[in-house]
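Removed from the display is one protein chain of the complex; every other protein chain stays in position.
Here the chain labels run A and B in written order, and each chain numbers its own residues starting at 1.
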Amino acid sequence: MKSFFGKMYLTLVLIFLYAPIATLMILSFNQSKSRSHWGGFTLEWYTGLFENEEIMAAFRTTIILAFLSALIATILGTAACTGMQFMKKRERSFIMGITNIPMLNADIVTGVSLMLLFIASRVSMGFSTVLLSHITFNIPYVILSVMPRYRELNRSTYEAALDLGAEPVYAFFRVVLPDLMSAVLSGFLMSFTMSLDDFIITHFTQGPGFDTLSTKIYSEVKKGINPEVYALSTIMFLTVLVLLFFVNYKPWGKQPTGQIKVMTKREVIVSSSGRGGRL
Amino acid sequence: MNERRNSFLAAPYLVWSIGFILIPLIYILYFAFTDASGTFTIGNVSAIISYVNIRALMLSILFSIASTFICLLLAYPLCLILTTVTSSSSAFLSLIFILPMWMNSLLRTFAWQNILERKGVINGILLFLHLPPLYIINKPPAILLGMVYDFLPFMVLPIYNSVSRIDKDLINAGRDLGADYFQILKGIIWPLSLPGVISGITMVFVPSLTTFVISDILGGGKILLIGNVIEQLFTQDSDWNAGAGLSAILMIFIVFSMIITAKYDREDIS
Partner (left out) sequence: MIKKLISVLMILSLSFMMISCGHPDGTASGEDTLYVYNWGEYIDPEVLTMFEEETGIEVIYDEYETNEIMYPRIEAGAVVYDLVCPSDYMISKMRENGLLQEIDMDNIPNLKNIGEDYWKNSEEFDPGNRYSVPYVWGTVGILYNKSMVHEKVDSWKILWDEKYKDEILMQDSVRDAFMVAERLLGYSMNTTDEDELQEAKELLMAQKPIVQAYVVDQVRDKMIGNEAALGVIYSGEAIYTQRENPDLEYVIPKEGTNVWIDSWVIPKNARHKKNAEKFIDFLCRPDIAYMNFDYITYSTPNVPGRELIEDEDIRNSPIAYPVLSDYELETYIYLGEKADRHLNDLWREVKSY
């Protein structure tokens, strides 16, 4: 009986979570451009999508932005974590304190603060300012993903490599980095996802002729959404779904927390704070 | 590892974080406490007590308390259920709860407009069942729903993490001692899951307090939250000083929540 209620509850929550997504998917096949009535089944939005230069440009910008910002943030963040290992505890806490600011700050405040910085320094807003902003809010995700791993790292292998005459740099790349790799990559992925979905910070730091999918969608929400946007998000969503399904299929449930960590937004905070790692 | 000079590796990030995290925040404070001509004033910050701003702030606080509370209410039983199912399907289930985040959040929020509209999905179903229509679009319940929808995962994940880490032996021991389910829940599970609950609360509270997107999309421009006021001051009135003044007020709330989490972390360690 209890499990019946449990299942029922799960189902209701799932309906709640997926109703909007199902709605969007259905709308992507709706012939009528108006979202309030069904005009018959069509694939025209899917074919039209690839010819719609505006949406494709926004899509390209979004992907390039996400990739570049995640990449740069990963490099800077990993280097910072490595550097911090050689610091005194107090210095380290200072840096970690700054790192926590963008994670806990409201997006609107972060966005506004960066906008004021760019305005005051008379930088012309565009791709570069948005890229700088994305890197800024991405680095903490990398750091909070890599730092805990450093703590778990076995220092003796690195020291053994040094004792055997390896250069520190060589020892780092051959011994330390491979151990860090999964944390580094999950930091990268998290940054990628955060950048992909960001609207608020981009909204405040964007310039002319610049649109990511999010800002494009926001302006379309105001004037009536082009169904091709539904088609694009359906494709993106299904791609991720299929990917995750395949990756998860074999080692079913072997390492559930690991999977979550790779995919979620603020889960780093959660996991690191759970371990008492936040300084 | 005693080569202190290696700490230079952190230098690029240190410079970066000062340039793009600290200095921008100082700019907010600078703009907040000056007027357009650059002279000192507290008018931008004290503007919070004007009728419009204080009302927007109060409304935002009410909304975020309500959405945090509802998220907690929904998430807690959900996490309990998730941990009772076998581990393989629980991995699958947690995947299912995260998956929606891969669709653009603006679009998902916008989809609620379609669902809640007067001629939308829900009213279509109600009409079909000959039930009276439900008009909540552009009203407070719609915004609340949007907030709960958008931020529920932030509540589910931390709670799930801490609940799933609870040692099963503890629960079994409690049961052996004759405690019923609610006693176990109250005496063992709840206290041990508190870290997750607190991080969930801060993670839902701050974004609901400061959102302008949800109220924009689901509120029909009829409900002004503090985020909307700030957004309009920046993008429509181009009154950066006034906007920065209100942002500075928001920072107080954020610092407050940082202190709570930091304090909590320390307790967790000990």
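Note that in this section a contact is a pair of C-beta atoms (placed from the backbone, for glycine too) under 8 Å apart; a residue touches a chain by one contact, two chains touch by 3 or more.
A quick note: this is a predicted structure, and the numbers were derived from the prediction, not measured.
Novice: If you put the missing chain back into the full complex, which of the shown chains would it touch?
Specialist: Per the contact definition above, the missing chain touches A, B.
Novice: Looking at the full complex, which residue from A:S28, A:T61 or A:T78 touches the chain that isn't shown here?
Specialist: A:T61
Novice: With the full complex in mind, choose from B:A32, B:A56, B:I214 or B:A248 the residue touching the hidden chain.
Specialist: Of all options in B:A32, B:A56, B:I214 or B:A248, contact with the hidden chain holds for B:A56.
Novice: Using the definition of touch stated at the top, determine which of A:L43, A:L185 or A:L238 touches the missing chain.
Specialist: Here the residue in touch with the unshown chain is A:L185.
Novice: Contacts of chain B with the missing chain: which residues?
Specialist: Where chain B meets the chain not shown: residues 51-52, 55-56, 59, 117-119, 135, 138, 220-222, 224, 229, 232, 234-239.
Novice: Please give every residue of chain A in contact with the chain that is not shown.
Specialist: 34-37, 56-57, 59-61, 63-68, 118-119, 122-128, 181-182, 185-186, 188-189, 192, 207-210, 219, 222-224, 239, 243-244, 246-248, 251, 254-255, 258-259, 261-262
By our rule, only the chains that are shown with their structure count from here on.
Novice: Of all residues in chain A, which touch chain B in the complex?
Specialist: For this pair, the touching residues of chain A are 6, 9-10, 13-14, 16-21, 23-24, 27, 35-37, 76-77, 79-87, 91, 95, 98-102, 104-110, 112-117, 119-120, 132-133, 135-136, 139, 143, 155, 158-159, 168, 193, 197, 199-200, 204, 213-214, 217-218, 221, 225, 229-230, 233, 236-237, 240-241, 244, 248, 252-253, 256-257, 259-260, 263-267, 269-271, 273-274, 276, 278.
Novice: State the interface residues of chain B toward chain A in the complex, per the touch definition above.
Specialist: Listed in rising order, the residues of chain B that touch chain A are 1-14, 16-18, 20-25, 27-28, 31, 74, 77-78, 81-82, 84, 87-112, 114-115, 117, 119-121, 149, 152-154, 157-158, 161-162, 164-165, 195-196, 199, 202-203, 206-207, 209-213, 217, 227, 230-231, 234, 240, 243-244, 247, 250-251, 254, 257-258, 261-262, 264-265, 268-269.
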